[in-house]
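All protein chains but one are shown in place.
In order of appearance the chains are A, B and C, and numbering begins at 1 in each one.
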Amino acid sequence: MMKRRSWQEYQKEIADDRYYYARSCIRQNFFPGSEKAFIDILQNDLGKELLDDPKHSSCTGIGYHSDIVPLETIMTVVARQFSLMNEAGYENFVTSCITSFGIYCEVLSTWNEFPETEEKTRENLLKATGREFRKPASLAHTSDVMFHFRDQIAARAKHRLVNAVTGEPLKVVEHIGCHYAKIFPKSGIGGSEFPYVLAGMIESWGGEVVDYPERRHCCGFGFRNYLVQANRGYSIANSHKKLESMAPYKPDFIVANCPGCAMFLDKWQYTIAEMEGTTYGQNGHGIPVLTYEEMAGLVLGYDPWALGLQMHQVDVEPLLDKMGIEYDPAAKYLGRNGKYIGKPASAVVNCCPTDTIYDIRE
Amino acid sequence: MAAIHFGYTISKPRAIDLDRNNLRKSDEILREMPELQTCIGCGACTAICTAGNLTSFNFRKVHTLVRRGEYQGAYEEMNKCMLCGKCRLVCPRGINTRGVVMLIKRKLGDF
Amino acid sequence: MKKRIIVIGGGVAGMQTALRLAEQGVEPVIVEKEPELGGKLRGWHVLFPSFTPAEEVLTALRRRVNESGIEVLTSAEVVGLEPRSVRLADGRELHGDSVVVATGFTLFDASIKEEYGYGIYDNVLTSADLERMFNEGRVARADGTAPRRIAFLHCVGSRDEKVCQQHCSKVCCITGVKQAMEMKKLFPEADVFNFYMDIRMFGPGYEEMYREAQQKYNIHFVRGRISEAAPTIDGRVQIKAEDTLTGRPLRMSVDMLVLLIGMRANDDNARLAEGAGLNRASSGFMAPRDLFLGNVCSNVGGIFYAGAVTAPKSIGETLNEATAAADAAAKYAEA
Partner (left out) sequence: MTFYAPFCLPFILGAALMFLIVAWKWGKWLWLLPHEDKMRILRGLPTRRTVAAIGEVVSESLLHRRIFRVNPLLGYMHMSLAFGWFLLILTGWIETVAHIGFRYVPLQGHVFFKYFATGLEHKPVFDFLMDLFLLFVLSGVALAWGKRFYSRAMGMHRTTKHVLGDRIALSALWFIFPARLLAESTTCALYGGGSFLTGSLGGWMAEHIGVMPLMTLESVAWWFYSSCLGLFFVALPFSRYMHIFTEIPLIFLRRYGVRSSEKESSYDRFQVEACSRCGICIDPCQLQSVLGINDVQSVYFLRDRRYGHLRLQVADNCLMCGRCVERCPVNIDLNTLRLNSRDRMRNVPDERRYGYFKGLDRSSGEGKVGYFAGCMTLLTPRTLTAMSTIFEAAGEEVWWADREGGVCCGRPLKLAGETDSARKMMKYNADLFRKHGITTLVTSCPICLKVFREDYDLPGVEVLHHSEYILRLIRAGRLTPERGTTRFTYHDPCELGRGSGIYDEPRAVIEAVGQLLEPASTRENALCCGSSVANTAISDGQQVQIARAVAGELEATGADVIVTACPLCKKAIGRGTKGEVRDLAEIVAGALK
């Protein structure tokens, strides 16, 4: 994909072990298997130490970007997370959410540029909670960690990102959350223009990255743009633009490293189908959207339903078949207790002949 | 289609997309009036404009949009012009602005 | 005995300084780090605004340097200087009665503005690349086909805080106009778009040329800086900008994107300045003693400046300044 290796100029230190894990507020709802998969992969497959601390809270980034939470408040919240990490004896902070990652980067950078704000935060934290804190030795997004171990994962791969029948590499669209590196290009692997964090995983695991014109474009979440219903048309227009731009490349799936992006690129496909009658992907069944943890999970041979892939709006079965992954169609909508968990509306909406709709029984 | 009403629709892109816009008429206009291409966007025409002082009519902007193939509404905008000719007297590039108004109307109004 | 003056740099400025010195009865020596004289003018195709072949100017200067019997040291890099001596990288030390610094400038590396995809996508090139293509007589896309739509982007590496180049490189605007016209001559059917922030036509005949490019060549000038370039499925480049005069974002695919790269200060200016106690401007270029009565003098007696070492300049301005610098240096040496 990237003919020249300009991304190599943007590298960063990623700790090898002992991570303090900060979860995302919203991912548990959309892709509930992802964070679990990350913990499992790190702890079981890679044998790393990771603390999933029940005491940590939301970073309040959504509130911050929606002008509800003031800067001083969010700095104090961030400081509390760090304090919890210190207390647990960890110093490598990893966060599951891109928004949070951006927030942590921004707060650390602000403290660095304006030391008086750090002092004030210490004061505030002490006043509010009686706590003190030390800044983390390293800060990384969990996709950075996954990238860091991409070769180890490749070595354990049960499946590769190749078409099991033809042997061709799968075409993968990678989407990086805006707050990953667009705020601080140096904070992301590969910088903001040619980020390599997901591309590196895809290439290591046998896939081919699609470089399409709107690759850098925002998914459309944009906080205020989605949260206010009147602005949602603008939000969906951005996803629409991206999907239109990637469609000619016929990607096999999309992978994202941001909670909102993965959700919007997935769910908006259904909405666009309802609104415009346009469906993307082969035979119009939609382009499956994975999180990088799900992608890694599939590569490592995790059960698709254990990864929570049934929660996606766009059916992932065509992708599973391409990769040659075994799965039980009957178990798709059964929870871990074996009970029916309900089913999302199909992203394929009355827009193509029914015989072209992917039939999972075949 | 649109079986469900979501309370919003996909916003139309505001971008001027030169890959999609049909520049045929714009090319015809520039062929007939090549001096229009010398506009440097100073806005003197719009500042002096008799109609522009009474409405939101912006001659500079409208003809620039037309040159980019954005014809939607240009005819109606140009119809706000009273053709008084003050703009022609102030144009530092000596563009025949009145001729431009009539040319754009002729090309976009198909007469 | 003849006075001896060391001219650092064998580009247009250096050669003209040396020629003038020789004319004044002084013995110049040119120290050039490249294996041959010519500097940045080598590889340039034609010069604005008259479309004079660069080769013509270069050949004349080289021939005259040769005919005047001026001593030339090539492949000799200067690592330090003082008013009466110059130290070379190989350890040699040259002595003279004064020094003229004519080390010129460095072309901005377009790959730093990585959002434009230079060095990453095919069909994104710089103005310098285009000149080379003109010289080679083969201007085409990477796949050899003729471009149907060409975009020029002005101010790449100029007036851009993001790459620490606040200054205006002065000559890129007119170069963009010149190259756009050359492209239109080569490909009359092609649409040419110039994306600019300001058009600065500072010289005689430049504005006329700009107007000609608009009216006669139908070159589209769009006021707005391209924000990013991305490849399209058919190997073209999609660019995005704001058409600020309509207040609307603008996007389009082009077959060729030409980046008009600016001039930046040489990296070794800092070292030379520090060694000799010379002042530098915030742009990194050398600062003349003052901008009016001493614009070819440095703040150190015996060290003089000629050409783009102090700021971006056109060839004509450089030649004039070289003459002035030579006169000042000769006067200093004679005193």
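Note that in this section a contact is a pair of C-beta atoms (placed from the backbone, for glycine too) under 8 Å apart; a residue touches a chain by one contact, two chains touch by 3 or more.
Only a predicted model underlies this, so the values are computations on that prediction, with no experimental measurement involved.
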item: Among shown chains, those touching the left-out chain; value: B
item: Missing-chain contacts mapped onto chain B; value: 35, 48, 50-51, 53-55, 79-80, 82-86, 88-91, 94-96, 98-99, 102, 106, 109, 111
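By our rule, only the chains that are shown with their structure count from here on.
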item: Gap in Å, rounded to a whole number, between the CA centres of chain C and chain A; value: 46
item: Centroid spacing, where centroids are CA-atom means, of chain B and chain C in whole angstrom; value: 38
item: Footprint of chain A on chain B - complex, ascending; value: 1-4, 6-13
item: Chain C partner contacts - residues on chain B that touch it in the complex; value: 14-19, 23, 30, 34-35, 37-38, 40-41, 60-61, 64-65, 67-68, 70, 93
item: Chain B-touching residues of chain C, taken from the complex the two chains share; value: 191, 199, 211, 214-216, 218-221, 223, 240, 243, 245-253
